[in-house]
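Removed from the display is one protein chain of the complex; every other protein chain stays in position.
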Amino acid sequence: MTNRPRSPLSIPSLPAAGFNRRDFLRHAAALGLLGPALLAACGGSSGSGSRDQSSGSTDAGGADAKSVRIASWPFYIENDEDPRAAATVKKLIDAGWDVDYQTAIEDNISFSEKFAPDLKDGKDFGFDVCIPTSWMCARWISDGWAQTIPADKVPNKANVLDSLANPPWDPGRAYTLPYAIGQVGIAYYPDKVGFEITSMADFLKPELKGKVTILSEMRDSVGTFMLMMGMNPTTAGKEDALKAIAEIKRYRDQGHFKKITGNSYTEDLNLGDTWAAIGWSGDVASVQAEKPDLKWVTPSQGAMSFVDTMIIPKGGIAASAAGWMNHIYNPVVAGPLYEAIGYVSPVKGAVDNMTEAAKSSVFINPPASVKLFEFRALEKAEAAEIDDAFSAATQQ
Amino acid sequence: MAAPAKPAHGENGLRPARPSIPWILLMPGLVWLGVFFVIPLVQLGLKSLDDGGLGNYRKVFNDNGEVIARTFVYAFIVTVAAVLIGYPLAYFISMRSGKWKPVLLAGVVLPFFVTYLIRTLAWKVLLYSDGPVAGAMRSLGLLSKNGEILNTAPAVLGALLYNFLPFMVLPIFVSLDKIDKRLLEAAPDLYADTHTTFRRVTLPLSLPGVFAGSLLTFIPACGDFINAELLGSDKQRMIGNIIEKNFLKESLRPEMSAMSFVLMLLILGGVLMYARILGTEELA
Partner (left out) sequence: MRKWASSRLLGAWAAVVFLYMFTPIFVVVLFSFNGRLTDSGKWSQGRYNYTWDQFSFDPWIHIGQYPALTAAFKRSVFIALVAVAISVVLGTLMSLALVKYRFRGKGFVNTLLVLPLTMPELVLGFSLLNLFASSGVRRGYVTIVIAHVMFCVSYITTTVKARIRGFDWRLEEAAADLGATPLTTFRKVTLPLIAPGIAAAALLTFALSLDDFIITYFNSGRVETYPVRIWNLKRSSIPPQLNVFATLILVVSLALSIGGLLLQTRRNKR
C-alpha cells in the first residue's frame, strides 16, 4: 500500500476522523427506517462520548470565523496517538483557531480517486485545505481542481523558502504553499546489522537479505535507487526510472526485501524484526524516541525528499484556507509547530524560533552536507507508465 | 430443498390461504438481497469485462497467477489441517467429555468473542523474533539465531487456521452429536471393534459435518487478507491483499473485479456441488 504515515500537520483533539454528529443524524434520518426513539437514542449515545467533537466546530460559520477544515496524512502527532503532546502543539499554534483536522489522506492516489467526482464538479467535499504531496498538487492544478490562493489574505506567503518559491508547475505559488519537507533515508540497528550503513550499497549487502524493508511510494523508492545508480531523479528521464525499477525487481526477486510497504514498516522496525528500513524522516524520529539505538542516515549518494503541499480544492472555502496558511507561515508560529512535528519547515525564519535541541536535529534542520533531491514532475502519461511498471515490479 | 409435499402441515408447512401470502412476507428481504447482493454480483461480472473483455482475466492470471495459486493452496492447507486438528477435538467433546460438554463447546466458540483484528494481532506478540514462541523454539534448536516466524508462511497459515478452526469444529460436533448412541452401542454387540465401529458407523455419519466445516473454513480463508497483511511478508500475499491495495483505484476496477470473480466462481462451483450432494437445508 502506499499509505504514508508522515503526517505533517497535526492539529490535535478536534473531530476525530470522520465523525460528525450532524452528518450522522442526517444519514440516520436518510435511512428513513428509524423510529423517532432510535433517533433519540443515537443522539444520546453519540453525544455523550464526544469529547472529540469541537465545541460547535463549523457552526460559527461567520465570515471572519477562524475555522478551517483540513485533510492531511494520518499519524505522527495525531490526536488519537499522543493527546498530551498534541495539546501542547494546539496551545502553541491554533490560538483562536477552530481546526477540523482529518487524517483523510492515506496515499495520494487513493485520496484523489476517492474525491475525484466532487473535485471535478467543484463540489464541497468537506475540506478547505488538502495536503497531498507536491506532484499530486501539480496534477490537481492541471486538471482544474484547485482554487488560487487569495494572495492579499496571505501576506506571510513571502516567507516561503526561496528554493521552493517557484516550482515549474505552479509559478509564483499561485495555487499552493509547501507544508512540510521530509527526507527519505535509511534507519537501522547497528547491533543487528553488524556494520555501518552509509550508502544504498551497504543496505543491499547480502547479509541483510530478508531483513530490510523499502517503501511502496514509487517516487521515494525509485528515486533512491536512481541516486544509487548515479542518476539524478530531478532531471532523469523515463528510461532511467524504468532501469531503477528493474534493479528494485532484481533485488526483490532475490528475496532481499522483507516487505515493500507504506507506513506500516515502522511496526516491524519498532519490534526489531526489521533490521534496516528505507523510511521517512518524521517516522524514524518517532521510532527513535523509543529505540535510541536505531540510527538514521541519508545515503551518501544523496537522498530523496518530498514536499507535502497545501492546496485549496475547488469546493473549499478559500478565505478560511488563506487565513490558516497565513497563520502558520508566521515564523513565530511555524518554529514550535515544525519542532513538534519533526519535519523540515518551508518557512523562512522558523528555525530561529526553535529550541537548540531542534536546531541540531537532523530531521528538522538537516546539515548542508545532506544532499536532497526532489523527483521530477512527471507528465501524466509517463507517470502512469512508471507507476504501472513499479507496481508490477513490487506487487506481483 | 423442499421435499415433495406432504399433507397438512408438518415439515413443509401449511398451504397458504392465498398463494401470495408467503411472497408478501418474503418481499422486503428478497428485494434487499436482490438489490444489494444479486445485482452487485452480476455487475461485478460485467465490470470484469470492461475495457479489456476477457483479456482482463488473462491479465489477472498473468500478473497475479502466483498469488491466486497461493491463495488456494493456503486455503486448502488450512482446511485440511482444520479437519485433522478439529475432528478429534469435536469427537472428544461429543463422545467423551461427559458433563463438561457445554463448557468445552463454549470454549470452542470463545475466540469469536474477541475482536477479529485484535486476536490476529495477538499472534504478533507471540511470534515476533524476540518473542516467547521464537525464544522457545530457539532454545529447542528448532529455529536458527536469525530465523524468523513472523512474516513467514507458517505464521500466516497458523493464524488463518486459528481464526477459522471453530467453523470446522462446530459442524463436525453437531453431526457427531446427532448420531444415535444406541447405534454405537449396538456395534460391539455385533463383534465390531472400536476401530471398525468408527470407520463403519461414526465416520460416515459425521461426513456431512466435515463437508460443511470444510466449506465454512475454506471460503473465508480464500477471501482473507488480514492474516497475510498483519503477519505475513511480501511472499505471503493472497488475492485479498491485491484487491485491498487497489480497491479505491477506479482504473483498476475491471481487473480487480475479474480477480474477485475468479475467486467467487471457484467457490461457487464447490458450494453448488456440495448443495447437490447434501441439499441446501442441511447447509443452512
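To keep things simple, chains are lettered A and B as they appear, and every chain counts its residues starting from 1.
By definition in this document, a contact is a pair of C-beta atoms (placed from the backbone, for glycine too) under 8 Å apart; a residue touches a chain by one contact, two chains touch by 3 or more.
What you see is a predicted model; the values in this text were computed from it and never measured.
Contact with the chain not shown here comes from a single listed residue; of B:L26, B:L54, B:A69 or B:L183, that residue is B:L26. Mapped onto chain B, the interface with the missing chain covers residues 1-2, 5, 9, 11-16, 19, 21-23, 25-26, 28-30, 32-33, 36-41, 43-44, 47, 85-86, 88-89, 91-93, 96-97, 102, 104, 106-108, 110-119, 121-126, 128, 130, 162, 165-166, 194, 215, 219-220, 222-226, 230, 239-240, 243-244, 247, 250, 253, 256-257, 260, 263-264, 267-268, 271, 275, 280-281, 283-284.
By the touch criterion stated above, the residues of chain A touching the omitted chain are 3, 5, 13, 16-19, 23-24, 27-28, 30-31, 33-34, 38, 41-42, 45-46, 49-52, 74-76, 78-87, 102-104, 106, 114, 117, 126, 262-264, 266-267, 270-271, 286-287, 290.
Definition applied: only the chains that are shown with their structure count from here on.
Only residues 63-64, 66-67, 124, 128-130, 146, 148, 150-151, 233-235, 242, 244-245, 248-250 of chain B touch chain A when the two sit together in their complex. Of all the residues in chain A, the ones that touch chain B in their complex are 1, 109-110, 113-114, 116, 210-211, 252, 255, 257-260, 268, 271-273, 392, 395-396.
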